[in-house]
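There's a structure below that I have some questions on.
The complex appears here without one of its protein chains, the remainder shown in place.
Letters A and B name the chains as they come in the text, with residue numbers starting at 1 for each one.
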Amino acid sequence: MTIPSLAAPLSEGSEGAVEPITATVTAADAGGYFPLMWLLIALPVIGAVVLLIGGRRTNRWGHLLATVLPIGSFVVACLLLVQMMGAPVDERLVTLHLWDWTFAGMFEAPFALRLDQLSMVFVMLITGVGSLIHVYSIGYMAHDPDRRKFFAYLNLFVAAMLLLVLADNYLLLYVGWEGVGLASYLLIGFWQQRDTAAVAAKKAFVMNRVGDVGLSVAIMLMFITFGSVTFDQVFEAAPQAGDTALTLIGLTLLLAAVGKSAQFPLQAWLLDAMEGPTPVSALIHAATMVTAGVYLIVRSNAIFDLSTTAVTFVLAVGIVTMLAGAVIACAKDDIKKSLAGSTMSQIGYMFVAAGLGPAGYVFAIFHLLMHGMFKADLFLSAGSVIHGMKDEQDMRFYGALRKVMIVTMVAFFAGFLGISGIPPFDSFFSKDEIIKAAMGTNIFAGIAALAAAGITAFYMTRMLAMTFFGEKRWKEGTEPHESPAVMTVPMLLLSVGALFGGVFFLYVADIEVWLEPITGYQPTEPAIPEPWLGILTLVIVAVGILLAWRQYAMRTVPQQPPQQVSVLTVAARNSLYDDAFNEAVFMRPGQYLTRWLVWFDNRAVDGAVRGLASKIDGFGEGLRKIQNGFARSYALSMVGGAVLVGAVFVVARWF
Amino acid sequence: MDPSAYVILSAVLFSLGGLGVLLRRNAIVVFMSVELMLNAANLAFVSFARMHGNLDGQVIAFFVMIVAAAEVVVGLAIIMTIFRTRRSVSVDEPHLLRN
Partner (left out) sequence: MGILTILGLVPLIGSLVVAVAGTPPTRAKQIAVVFAAATLAIAGYAITQFDTAASEPFQLVESYEWIPSLGLSYSVGVDGLALVLVFLATLLVPLVIIAGWNDVEDTAQLPTSEGQPVGEVRGYFALVLLLETMMIGVFISLDVFLFYFLFEAILIPVYFMIGRYGTGRRTYAAVKFLIYSLVGGLVMLAALAMLWFVSADALGAPSLYLPDLLDVDIDPTLQNLMFWGFFLAFAIKAPLWPVHTWLPDAAGSATPGTAVLLIGVLDKIGTYGMLRLCLPLFPEASQTFAPVIIAVSVIGIFYGALAAIGQTDMKRLFGYVSLSHFGFITLGIFVFTTQGQIGSGLYMLGHGLSTALLFMVAGYLIARRKSANIEDYGGVVKPAPVLAGMFLIAGLTALALPGLSTFVSEFLVLLGAFARYPWVAAGATIGIVFAALYVLLLYQRTMTGPETDQVKGMKDLNGRERWVLAPIIALVVFLGFYPAPVLNILSPAIDNTMQWTGTTDPPTELTPAAEGSPS
């Protein structure tokens, strides 16, 4: 295992420009475990297929099988990781061509996998966190009659997500992209008998489809520009493409990412997506799927590096969502919705980082990894609370749970430390790096990121205080209890990640060195000298924590949300009116349009045809009158006809 | 002698016959007018046969005569039946074709 020192590759890259790796190694050449990388996807697929086709027969052991298989993928992933770390840097990009998939004329998209440093990170996150959440779900879903289906969908999700990050071309990525969308749809709407769940699921899928339009168009643009949609060929040819093409590709990819990652302006579905079971919120709507947008942008860095416009849009989207999500998280009383707002905000951070270009890509991924751990931990802890509180999600009916759910509180607290940026835990490193990089590249982004750090600390403290501290505000008949070990152990394992992942990945695993061959890395000097910036960040975080503590732990929290509040709070409670906007601008006009169209089709289009038919009918009716039954009038018309024919002949002869 | 005179005569006879069919109401008279038209056609056939110097027209004239005879038989029979049922031989009476 040779990890080169930090200085070596950086000195070679002139001004941080990305040097895409062109030397790809086929899995067969690489040998070892690489030819087996298809197993990563195949294992969970088997689970999903067996459980869905097997039906009730698998009820007894289905969930166990479905848990073992992702763990199997995780083992394969570990073996691959070890082998990849042992390989020299320029032999770490391995491709595995499985079969010819879609081709027509010059277009070609093989079913091929590509494992490199970036996808490796994701594979570890997906299989690792995924496996833990499978284990946790055994406990969480124990009493659900449809547990088997739940696990089948979870396996389907893991498979699709792995395909998404392992695809070696954009079209195959699209399959994973919509595959996770489908799994997300199925899982949000898992409790289908609830109308709200069904509506939320549909909303998520449709809004994701808006983003998918972007991905479709991006792929088509790539084809007419580069003649290929394979990562290698696109990235290699990117510098020769025209500015317009690159900008358009960048913007359409951004649209796709915005849809999948619930960023502004396609963010409205994520809060509703919390209708799904909590493990789903943890895995799909926090740790993995919603970060696919970040993956897409970082993966396509060769294109974004070449288009200032596109990258600026990424930054703008990131800043808006980072702040909006944080504000929403502060006002929601539903613990999961508050966490969902936080997810939006944290992904906004990642978009900001990705929007900074080579200075930020590695930290976008770093923060993504950290977020995957601490947010999954937070959601699982929240799930444990909900489980213990008889499915109550309103934090105004929580309080003082530290006494009865000590393990859950420890895990939640670990997540709190991880997200809030308190040294020396996860976000302290990842978020600080983003703030530093932002300060060095774009001062507005830096200030916004600083502000968001303060708000993050505020809403996390609010959640912590309202749930575990203060007075009891439980509804009658609620008897909170600690969750079983099958749930708490995964929580605790994730807590360890939430606490120490940052140190590990930044200082032990050297993530920026690991990712540099794929994403490029160009450190920047922040506008404010580094130690001062660090201190400033800490001060802002501390202020956030103290304000929230004073408000929600020192004072009593009313069970009814107070009504005399600022305009901003009201707006935040309504998720900044995104639903109202969508309803007014898209839904209502759409309903009128479809209604009008149905009318138009019946009356105008079909009516024209029917009108023609009745005209012909009337014409025939008229003709009928000529048939009067008088033989002599028939004879007259015969003679007339004969004379006419004769006349025509005569006239024709003249001319 | 110029055979075209016969053709003109034939046309005159044909027109007279046609007018008879159209203007007269008595079925018997109509019938006679039809015969007149047929014979006008016969005259034309024979004249053309003469003009072209072959026998085709004369042969067809014989055919026409036979057809005319057959037609008279059927036609008179129909007129008889109509007269028996309706006591009239006006061609305008039985506009039964309609109903």
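Heads up, the rule we're going with is that a contact is a pair of C-beta atoms (placed from the backbone, for glycine too) under 8 Å apart; a residue touches a chain by one contact, two chains touch by 3 or more.
Predicted, not measured: the structure shown is a model, and the values here were computed from it.
S.K.: Any idea which chains on screen the missing one touches?
M.R.: When the entire complex is considered, the left-out chain reaches A.
S.K.: Looking beyond the chains shown, say which of A:Thr594, A:Ser614 or A:Gln627 touches the absent one.
M.R.: Missing-chain contact among the listed residues: A:Thr594.
S.K.: Using the touch definition up top, pick the residue from A:Phe74, A:Phe122, A:Phe157 or A:Phe226 that touches the left-out chain.
M.R.: If we include the chain that is not displayed, A:Phe226 is the one touching it.
S.K.: Decide which residue listed in A:Pro88, A:Gly105, A:Gly477 or A:Pro531 touches the omitted chain of the complex.
M.R.: Considering all chains, including the one not shown, the answer is A:Gly105.
S.K.: Taking the entire complex into account, which one of A:Trp177, A:Phe366, A:Phe379 or A:Phe412 touches the absent chain?
M.R.: Result: among the candidates, A:Trp177 touches the missing chain.
S.K.: Quickly run down the residues of chain A that touch the omitted chain.
M.R.: Residues touching the hidden chain, for chain A, are 52, 55, 99-107, 111, 171, 174-175, 177-179, 182, 185, 189, 192-195, 197-199, 201-202, 205-206, 209-210, 212-213, 216-217, 219-221, 223-228, 232-234, 236-237, 240-242, 245, 590, 593-595, 597-598, 601, 605-606, 609, 613.
We take it that only the chains that are shown with their structure count from here on.
S.K.: If you average the CA atoms of chain A and of chain B, how far apart do the two points sit, in angstrom?
M.R.: Those two chain centres are 94 Å apart.
S.K.: Residues of chain B touching chain A in their complex?
M.R.: So the residues of chain B touching chain A come out as 18, 21-22, 91-92, 94-99.
S.K.: Which residues, counting only chain A, touch chain B once they are in their complex?
M.R.: Per the stated touch rule, the residues are 627-632, 635-636, 639.
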